[in-house]
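Missing here: one protein chain of the complex. Every other protein chain is in place.
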Amino acid sequence: MDIWGRCEIHPLVVIAIISGVILTTTLFRNYSETAISEKFYNSLMAWSLFILFWEGTIYLEIIKSMLLAPPSVILTKAFYFLEKGYLQINIVSTLRRFVAGFFIALVLAVPLGIALGLFRKAYEWIAPLLDFIRMIPPPAILPFAIILLGIGESPAVFVIALGCFFPVLLNTVQGVREAEKLHVEVVQTLGGDRMDVLRHVIVPSALPTILTGIRIGFGIGWLVLVSAEIVAADSGLGFMIEGARNRLETPTVFVGMMTVCAMGLAMDVFLKKIEGFFILRRGGGFLQLESGITKINKKNNL
Amino acid sequence: MEFRKKVFALAAVMALGFLLLVPFAVTYGAEQVYDQKGGPVDTWNRPLEKEFKVGEVYDPVHFMIGVAIGVVILHLLKSKFPKIVPVVLVRALTSVGVVLIAWEMIVYMQLVRSVLLPPPTTVIAKLQGHWGKDYLQIHILASLQRLFIAFFLAVFTGVPLGFIVANFRRFSDYVDPILNLIRVIPPPAWLPFAILWFGIGNPPSIYIIWLGCFFPIFMNTMRGIRNTQQIHIESVLNLGGKRMDVYGRVMLPSAFPTIFTGVRIGFGIGWVCLITAELVAVDAGLGWMIEDARNLLDTPTVLGGMVVISMLGIIFDTILRKSEQAIVRWQ
Partner (left out) sequence: MKTSIEQNREVSMMKRNIGQTSGTENKIIHNGRHVIEIENVTKSFFVYTSHGETVITEKKRFFSRKKPCELVVLKDVTLSIDHGEFVAFLGPSGCGKSTLLRILAGFESPSGGTVKCKDECIQGPHPQRAMVFQSERAVFPWLTVESNIALGPKLQGMNAEKRKAQVAKTIELIQLTGFEKSYPKTLSGGMLQRVAVGRAIVNHPEVLLMDEPFGALDALTRNSLQDHLIKIWQSIDQTIVFVTHDIEEAAYLANRVIVFTSRPGQIREVVTIDLPHPRERTSPQFIEYRNNLANLIKH
C-alpha cells in the first residue's frame, strides 16, 4: 500500500463487500430461480469475480508492480479527487469541449446535408472533395489546427467538430435522398408547396437516418475528443490522464480511464433515450403531434 | 471461384502477411526501419524550410495555369469520348482542381501568410524533397507495419471470439458485460496506460490500434452469427449435415457480409487510432512526422503528411470495398 501513498479504503473492506455480494446473490438465486434473471446473475458474477481477483492478487502480493493499482486505491483516489473538486473540473472541461464541437458540427452539417440532398447536382460535384477531406483522420488534422489556431481550446473543438461533421452530413444527405417520392406526390396533390413538402415529408422521413448519423458522429467525436486532449490540451480528462502518466501516478491514470468509461456509458444511455423519443417507427411522441399528414402516411403505409 | 475457397485464400493472405510483418516490428521496433535504409538515418536530417521558398521550385502561376488547362482538357475528353471517361472521375478532378487553383491564388495574393497555409506548390515540392531523401518512405512503412499487424491480429481474434460468444450462451453471459464496458472507452484513452506498461514505440500503438479494430469486428461477427436463420440451420441438418457443417456451411457464409462490414469499419477506426497513437507514443511514422513538423512550424510537411494519409486511407478503403464485392457475389 505504501507505494501509492495514502490509502483509506482498506483492501479487505473491498474483498469483504464483493464476497458478500457473491454469497447473497447465489443464495438468493438458489432459493428463488425466477427472481433474478440468469443473464443478470452471470454478469454480476463475472464482475464480482474479476474485481475480487484483481484486489486479491495485489493484496496477497502475488503481483507487485508500479503499473497496477488495486480497486481500493483507485476508489480512495477517486473520492479524494471528488472531495477536492479536481475530478469535477476536468469532467466539466472535457464535456464543454465535446458539447461545443458536437453542436457546431450539428448546426453546420444538418442544414448543409438537407441542402445537398435536395440539390443533387451540387452534391455530385462536391462529393469527391468531401470524401477526400473525410478520409483524413481528425487527429491528423490536429497539428495543422494547432498551427492555425494555437494551443488551447480552439484546435480541440475544431477537430472534434470536424470528426462529428462528416457522419452527420453523409447520413443527412442519404436520409433526404431516400425520402419516398410517393409521399412527396401525396403532399403535392393535397396542395402543398415546396416548404410543405420539406416540412411534412422529407424531414420526418429522413429523421431516423439523421439520428443514426448523429449517433455515429457522437461516437467518433468522443474518440477524437480523448485523443485531442491527450495531445494538445491543458485541462480535461485526457490531460489529467497523460499528466498522471508522466508522473507515474498509476491510480490517477486508472481513475481517469474509469471516469472516461463511465461518461461513455452515460452518453450511450442518453443517446438511446433521445433516439427513442424521436423515432417515429416506435411511435415516439414529438413529431407525431406536429405532422398529421406524416402520421397518416406512416400508419397506412401509403 | 467458390466462396469457401475465396475466404480461405483471404485468410491465408492475412495470416501470411501477419507472420511476415511481426518479426520486423515487435522485436526490433522502429529502429530497425532506420537501419534498413543503409546505415543509421538521422531523423533530424529533414529538408529544412529554408531549402524551399515559396515559388522557388514551382512557379505558382505556371501551376495555376497548368491545373486550369488540365481541367479543361478533361472536360473536352469527356464530351468527345463520353464512354471511356467516367463521370465521377471528371467531377472529382474538377472540384479538386478548382480548389487547388483557389488555394494557390489566395496565397499568391498574400491574403494568408504562407506559414499558416502554404500553397500547393510548396507542399508538392516539400513532398518531393522528402521522397528524394527516403524520409517519407521510412515513415509510411513504419505506419503501415503497425497498422497491418494490429489489423490482422484484430481479425484473427475478433472473428473467432465473436463466433464463440454468439454460439455459446454461457460464455457470452460471462464475457459480455466486461467487453461492453471496455468497448465504451475510446482506444486513445488507453494511450497513457499503454505507454506506462509497454513504453514508447510499437507495442503501445499496436495495442491501441488492435483495440480500435477489434470491437467493430467482434460486434459485427457476433451480430451476424446471431442472425443466422433457423430455417437455414434446419435445412442443412435435414440434408445430412453435422455440427461442423452448421458452423462452416451455414453460419459463416450467412454472416459473412456483416462480418466484412465490421472489418471495413474496424479498419477505418484503426486508421484513426493509428494516427492518434503516432502523435504521442512513437518515434517514427506518419503521425510522428506531422507532429514533429508542427513543432518546427514546418507547415508544408504537415499538410503534405495529411494529404499522404488521406490518400492511403482512400486506397485501402477502396481495396476493401472491391474485395467485398468480389467475394460476396450473392447480394
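In this document, chain identifiers A and B correspond to the written order of the chains, with residue numbering beginning at 1 in each.
Throughout what follows, contacts are C-beta pairs under 8 Å (C-beta built on N, C-alpha and C of every residue); 3 or more make two chains touch, one makes a residue touch a chain.
What you see is a predicted model; the values in this text were computed from it and never measured.
Undergrad: Using the definition of touch stated at the top, determine which of B:S79, B:N180, B:S235 or B:T318 touches the missing chain.
TA: Missing-chain contact among the listed residues: B:S235.
Undergrad: Which candidate, B:V250, B:I275 or B:L303, sits in contact with the chain we can't see?
TA: Going through B:V250, B:I275 or B:L303 one by one, B:V250 is the residue touching the chain not shown.
Undergrad: To test your reading of the contact rule: which positions on chain B touch the chain that is missing from view?
TA: Its contact residues with the unshown chain are 2-3, 229, 231-232, 234-241, 245, 249-250, 253-254, 256, 329-331.
Here is the rule we go by: only the chains that are shown with their structure count from here on.
Undergrad: CA centre of chain A versus CA centre of chain B: separation in Å?
TA: Whole-Å distance between the two chain centres: 23.
Undergrad: Spell out the part of chain A that touches chain B in their complex, as residue ranges.
TA: It is residues 38-39, 42-43, 45-47, 50, 67, 124-129, 131-133, 135-144, 146-148, 220, 222-227, 230-231, 237-238, 241-242, 244-245, 248, 250, 253-254, 256-257, 260-261, 264-265, 268 of chain A that touch chain B.
Undergrad: Please name which positions on chain B make contact with chain A in the complex.
TA: Listed in rising order, the residues of chain B that touch chain A are 88, 91-92, 94-96, 99, 115-117, 170, 173-178, 181-182, 184-193, 195-197, 269, 271-272, 274-276, 279-280, 286-287, 290-291, 293-294, 297, 299, 302-303, 305-306, 309-311, 313-314, 317.
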